[in-house]
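Sending over a structure as structure tokens; questions will come in a sec.
All protein chains but one are shown in place.
Every chain is named by a letter (A and B) in the order it is written, and numbering of its residues begins at 1.
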Amino acid sequence: MSTLKLDLENYKELLQEYIKTQDEQALYQAEQFSKQSMQQNISPEEIINVHIQSLQELYPEMPDYIQASMNFLLETMISYGLAYQEHQSLREKQLELKSEISVAANMQKTLLSTVKPDVEEVDIGALSVPAKQMNGDYHHFVQDGKGSLGIAVADVIGKGVPAALCMSMIKYSMDSYPEMRMDPSVILGSLNRVVERNVDASMFITMFYGLYNSNTHTFSYSSAGHEPGFYYYSDRDEFEEIDVPGLVLGVSPETSYTQYQKKVEKGDMIILLTDGVTECRQGDRFIEQEEILHVIKQYSHLPAQETVENVYKHFERLQDFHLRDDFTLIILKRNV
Amino acid sequence: MDFQSCVNIKKEWDIVGARQLGRDIARKIGFGTVDQARIATAISELARNIYLYAGTGKVCFEALEDMNQKGIRILAIDSGPGIKELSQVMEDGFSTSGGLGAGLPGVKRLMDDFDITSEEGKGTEITVIKWLR
Partner (left out) sequence: MNLTIDVTNKENVAYVVLSGEVDAFTAPKLKDALLPLTKEEGQTVEVDLHNVNYMDSTGLGVFISALKSTKEYNTELKLVQMQERVYRLFKITGLTEIMNIDSTVQGGMQ
């Protein structure tokens, strides 16, 4: 209360000064006064009231119609004042939500973290960048200690918090599978039942699951409606789409998945991705498949991790550093 | 509670009547211009809620005076459909999203004390108090 009184004195002096001199200095101080008032949560009608009181003190003979018009203005500003206060309180709530989400995003990072395995025979590069705070893409590596390496790449419908919640469920189910049962078709079939039972009708997940056997250099894989990756044949310097049929997870409980196999030769590459890569847009234009392959090719002489990072940087710049969708890219290259 | 002055709310015009009576009482109690304007705005919101959602009801006023302080108590009562989710209508951004004005959180801000009871199918009763400082 006392600060407001003090401000009234201050305001009165400022007003008087301005009426006398019409000076810019007084106007500048008026601006400071209004900022200060906002900091102290003083609403507009209170400022008008201070104005009326100042006028009354400066001009005791003020005509009635001026007085009435000022009261009219004061009444008019009440609702603005309320809207302002509501705005302030919503802003606080928004900050609260923001900090909650960043805590959740950190939890998700810990929960979904996967360690890129160090395998002598295969050079692995992996990168996943969320468009918003929380990632709806997911990738995971598992090793069985006998030369087999499992790789999962998944994408949940939508983005943000709901997608992240759903991903956590997938991760939890995958963790509960025994290591010896890593057959891609079996894993997808079992995840499909989990997803179908536990998510909303309009929710679904796409997943590619691959198993690299570094003793025999064979790659077995199945896909549940996931964005096709690419296979690079080193001997003929050619890319081929890994286009395999399979229904997305969570639509029909009886779905079974076919498993495919490929012999991997030295220098060959397996490229796995999510639609955040293939649906990159430059302005209104979607980039073409050839463009993605061209960029991958351009950096493929580098170690796999550097390749994926350079490819990401390329498309990040192409989209003006603003990702529309979560971006995940994994490259496996046979070394020896 | 003994309320001497009430205004029945049936049509939009009655909102103006309620504001007028409430303001007169507030002025007699000794409220200044700003608080009169706030009290009138709160009455508007309460009366408009009755008019829009309940159809009919009334707004009553009572001057309060005890040893330490003076004030005005306003009661808005209707036998409309009632409010199912009280915590929802008391949330900022809920009613205003439909462009209906300050809503109940606004009324709460304008006044010092705020109390609401509502039963689905039976009606709503809102009591607010503004103290004279």
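We adopt the following convention: a contact is a pair of C-beta atoms (placed from the backbone, for glycine too) under 8 Å apart; a residue touches a chain by one contact, two chains touch by 3 or more.
The structure presented is a predicted model; accordingly, all values stated were derived computationally and were not measured.
Colleague: In the intact complex, which of the presented chains make contact with the chain not displayed?
Modeller: A
Colleague: Return the single residue from A:108, A:135 or A:206 that touches the missing chain.
Modeller: Checking the options A:108, A:135 or A:206, the one contacting the hidden chain is A:206.
Colleague: Can you work out which residue in A:251, A:293 or A:323 touches the chain that's missing from view?
Modeller: Considering the complete complex, A:251 is the one touching the chain left out.
Colleague: In the whole complex, not just what's shown, which of A:117, A:147, A:228 or A:267 touches the removed chain?
Modeller: A:228
Colleague: Under the stated touch rule, tell me which residues of chain A contact the chain that is not displayed.
Modeller: Residues in contact with the chain left out: 155, 157-159, 200-204, 206, 224-228, 245-248, 251-252, 275, 279, 286.
Throughout what follows, only the chains that are shown with their structure count from here on.
Colleague: Starting from the mean Cα coordinates of chain A and chain B, work out the distance between those two points in Å.
Modeller: Going by mean C-alpha positions, chain A sits 44 Å from chain B.
Colleague: Quick one: which bits of chain A touch chain B in the complex? Just the residue numbers, please.
Modeller: 45-46, 49, 52, 71, 74-75, 78-79, 82-83, 85-86, 89-90, 93
Colleague: Using the touch rule from the top, collect the residues of chain B that touch chain A in their complex.
Modeller: Touch residues, chain B against chain A: 32-34, 37-38, 40-41, 92-93, 96, 101-102, 105-106, 109-110.
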